[in-house]
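Quick one: the structure is below, and I'll ask about it shortly.
All protein chains but one are shown in place.
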Amino acid sequence: MVVSSKIKAGIIGATGYAGAELVRLLMSHPGAEVAAVSSVSFEGKPLSAVYPSLRGICDDVLQNEDAVIGKSDVVFASLPHGLSEKLAEKCAAAGKAFIDLGADFRLEAEEDYKEWYGLSYNKPQLHSQAVYCIPELHRQNLGESRLVANPGCYPTSIGLGLAPAVSKGLIRTEGIVIDSKSGVTGAGRGLTQNTHYPDCNEAFAPYKVACHRHTPEIEQTLSHMAGKRVTVTFVPHLLPVNRGIVSTIYADVAQGVDFSDIVAAYEAFYEKEKFVRVLPQGEIANLKNVKYSNYCDISLHHDARAGKLILVSTIDNMVKGAAGQAIQNMNLIMGIEESTGLDLIPPAF
Amino acid sequence: MVVSSKIKAGIIGATGYAGAELVRLLMSHPGAEVAAVSSVSFEGKPLSAVYPSLRGICDDVLQNEDAVIGKSDVVFASLPHGLSEKLAEKCAAAGKAFIDLGADFRLEAEEDYKEWYGLSYNKPQLHSQAVYCIPELHRQNLGESRLVANPGCYPTSIGLGLAPAVSKGLIRTEGIVIDSKSGVTGAGRGLTQNTHYPDCNEAFAPYKVACHRHTPEIEQTLSHMAGKRVTVTFVPHLLPVNRGIVSTIYADVAQGVDFSDIVAAYEAFYEKEKFVRVLPQGEIANLKNVKYSNYCDISLHHDARAGKLILVSTIDNMVKGAAGQAIQNMNLIMGIEESTGLDLIPPAF
Amino acid sequence: MVVSSKIKAGIIGATGYAGAELVRLLMSHPGAEVAAVSSVSFEGKPLSAVYPSLRGICDDVLQNEDAVIGKSDVVFASLPHGLSEKLAEKCAAAGKAFIDLGADFRLEAEEDYKEWYGLSYNKPQLHSQAVYCIPELHRQNLGESRLVANPGCYPTSIGLGLAPAVSKGLIRTEGIVIDSKSGVTGAGRGLTQNTHYPDCNEAFAPYKVACHRHTPEIEQTLSHMAGKRVTVTFVPHLLPVNRGIVSTIYADVAQGVDFSDIVAAYEAFYEKEKFVRVLPQGEIANLKNVKYSNYCDISLHHDARAGKLILVSTIDNMVKGAAGQAIQNMNLIMGIEESTGLDLIPPAF
Partner (left out) sequence: MVVSSKIKAGIIGATGYAGAELVRLLMSHPGAEVAAVSSVSFEGKPLSAVYPSLRGICDDVLQNEDAVIGKSDVVFASLPHGLSEKLAEKCAAAGKAFIDLGADFRLEAEEDYKEWYGLSYNKPQLHSQAVYCIPELHRQNLGESRLVANPGCYPTSIGLGLAPAVSKGLIRTEGIVIDSKSGVTGAGRGLTQNTHYPDCNEAFAPYKVACHRHTPEIEQTLSHMAGKRVTVTFVPHLLPVNRGIVSTIYADVAQGVDFSDIVAAYEAFYEKEKFVRVLPQGEIANLKNVKYSNYCDISLHHDARAGKLILVSTIDNMVKGAAGQAIQNMNLIMGIEESTGLDLIPPAF
């Protein structure tokens, strides 16, 4: 009897955009396979009935979450906040690794979770086991963890964009301004007036100005790097494209630091990182060059007149900002090469 | 013999986007008429051959600039920089009013023009006669002027957005960050790889980061308001929509100022202005609500955690940012009601 | 006491797209004014709360339908099918003209209405009073009618496109193929998965293939012209733009007819029609040249190899296909110049 040695991956919430993207990427992953998928709304239907793009590729019938947990080595969940503790507990009980694409395990401080999400932690010990992991920044924290908090899309673009500057003290951490723009898949598959085509096409505006729930997550990452509490101004905008995030980040260059030092620091910091591309001076990061891929492109600019560093950091919100990074985390905790299954070449058009 | 009492308006550079928009708006203006149009590239062809949308509406044959000057009371020019001094001189000699939609007369300091545009002033006295005019901010400067420098699109959105705060001292003028996003008509009708549909659609990036030529124009306006030299960080982005600019502006609230003071100041400042709408607290300015109109919508937001004022200012770059504002200026200098011909209701979709 | 002599227009269903477009156009109409607006979903709120584009322009509070009828000379209704008979009866009782933008009065034959809409006529006498009116084709039918069935968007583009050819017997009426493409506003303001931005953007497909409810309306118009029963093949597609319909129509040229005869017939047929532009040979109708206007552009093409006439007919589905045409009908029945308030110049971009 031959048994597949592939990692069995289960996806809870497979009909949401991040869930569907996980299926798409895992179907091409040489070391993993989709073991089971679930959906509350579409249970009993094949996934390809919801996503006809998957016809003949993944016609798996959507099951319930327990079935998924039972059949999987690793369980991914992509659900609204407030639902993941229960799943994490079930996975732990069943000895399954759990990677949460939702927000429930991202914040270390319960008071932040209460303030921004309005909920308390019911299982504090689970939270202490969870590891928040942008692999390029936090992979050393994973240890033997079986519970990973997969970062949010904006925090990924911003954390990667600011890491060298903040961790090396090259900018002032007061007064950082982050102006982010996200494609509409970031708002999910659920229907809203704002994402109704005629209301969203040929339109543009910020939303949740200075009150988006990713703010504490961004600050948590930066505060760890800085070794002190960092507060940022963060304003997301809804961009009329399907995919991609561009974060334009403004910070004061620290006293005595040359812009060339910053460039050198970025190049060194990411030299060995496959998925982060620091662009040569003179080029500007554009989301079209990373879409449908796991890359984060970063370009560095100097406003010498105002003494500011301007960073442009761009990712595909569905890949590096969600499903791709989750697979990167899966590879890490399952002990296979981190980039496996993520050799996705961005189509320029 | 009955003679039309309408203002005869001529448009030099009528086949560019701003020129074509001037034609569109002037054709509906109750007190003006299109007297003549010119184009270097399409001289001898009807304008409707270049813009079939105008078939049966404006089939005027494109002439040369001298013909236009001869037939007009007011001459609008929408040309690349460096060409307007000569035109201004011709208009002055012919006793015609001149409204320049280009950049040549916008900067008061010749050294700024040299630095940012690489050219000198050949006719300094013309520059001293020119009045730079965002009507809501500068109409009192027009006096008897017959030479108007029509402001750039970004500077209009930004000048209107910041005027109450800067002129009343409600924010610190150091460290202002302006993150602007413009629809693609802002790049003009000329072909470039960046504006080729498949390269521009499903794409997003900043351009001319901290080095856009509108920077000195923005700073000139703000410096006058502040009564001191103001330096800003300005980064424009190319937005995949046809029309509209959204400027998201970040500034530190001045010591001792309450956010409610700022709101009150904005409401008072623009109370009598027809074309500026200060949105009620809780709403967010969106370009879809101003497109195809002469409105500037401004929303005010407070990042209390970081002590920042966040302004969102949006206009249609082709109307309030170009042709509409030029007509507003024409109305002013020709002594008719400022808003004549500009009752354009933005279609939401 | 001065009384406005303007026509008082009321709009029932003012928060739908067609209703909002009626408001936009009527606000600029020199001979009419918006007397009252209603909405079931948003009663009690100002219209500008639903459409912030109208802030300061039309802040009228949404009322109920009876209030609208009471305050108006002419009532427009833009509602889902099945609701208009009751309104028509109320308007008749109150002596108010009624222009229905819905489907309820469009079909002469009750059996067609039963077959395609699944409902019967409750008030047959109302239907016999209603006049279906594409003004260029049917204005002579209006007589003293006070009940107008405003045509559907597809049937308008198709009726205008085929009228000269069918009424003059220049094509065979068997085997006509109509391939139409509509912008997403045609689907209305209501939320659906198909019109969710990420599902609709970068997507394209037909819908209701050969079973769209506009089919009997199209055939009714063509059958009257032909003097015999005409059956067509009609396939609509959802086009990822906000506005506009392009109908590409294929028909066999009738025996003995030259293509030049057809061209001449079209030019003659529409010679005096302000809103229909028959393009010169060699040009191709494009929705961008009619959007935001009341024009219908028609281009004529000959597939000599296959003996087919190919017509391209394009309108703005919200204007000539809905609100603009409804105002054209209002002007006609109220005895003012037909084109009043409809001098809308299409912006090319």
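For reference, chains read A, B and C in written order, and residue numbers begin at 1 within each chain.
The working rule: a residue touches a chain if its C-beta (ideal position, glycine included) is under 8 Å from a C-beta of that chain, and two chains touch if they have at least 3 such contacts.
Remember, it's a predicted structure, so these values are computed and weren't measured experimentally.
**Student:** Using the document's definition of touch, tell me which of C:56, C:80, C:175 or C:190 contacts the absent chain.
**Tutor:** If we include the chain that is not displayed, C:175 is the one touching it.
**Student:** From the list C:40, C:109 or C:209, pick the residue that touches the absent chain.
**Tutor:** C:209
**Student:** Decide which residue listed in B:65, B:85, B:202 or B:303 touches the omitted chain of the complex.
**Tutor:** B:202
**Student:** Among C:228, C:272 or C:305, which residue is in touch with the absent chain?
**Tutor:** Only one listed residue reaches the unshown chain, and that is C:305.
**Student:** Considering the entire assembly, which residues of chain A contact the chain that has been omitted?
**Tutor:** 17, 20-21, 24, 27-28, 51-57, 185, 202, 242-243, 277, 279, 283, 286, 288-290, 292-293, 297, 318, 343, 345-349
**Student:** In the complete complex, which positions of chain B touch the hidden chain?
**Tutor:** Within chain B, the residues touching the omitted chain are 17, 183-185, 189, 191-193, 195-198, 200-202, 240-242.
**Student:** Touching residues of chain C against the unshown chain: what are they?
**Tutor:** 175, 177, 179, 181, 198-199, 201-207, 209-210, 231-233, 235, 237, 239-244, 246, 248, 250, 252, 284-288, 291, 301-303, 305-306, 308, 310, 312, 314, 348-349
As a convention for this text, only the chains that are shown with their structure count from here on.
**Student:** Chain with the smallest distance from its CA centroid to the overall CA centroid?
**Tutor:** Most central by this criterion: B.
**Student:** Give, as an integer number of Å, the spacing between the C-alpha centres of chain C and chain A.
**Tutor:** 46
**Student:** Report the inter-chain centroid distance for chain B and chain C in whole angstrom, where each centroid is the mean of the CA atoms.
**Tutor:** Chain centroid spacing, chain B to chain C, equals 36 Å.
**Student:** Taking the mean of the CA coordinates per chain, how far is chain A from chain B in Å?
**Tutor:** The mean C-alpha positions of chain A and chain B differ by 39 Å.
**Student:** Could you pull out the residues of chain A that touch at least 2 other chains?
**Tutor:** 198, 201-202, 240-242
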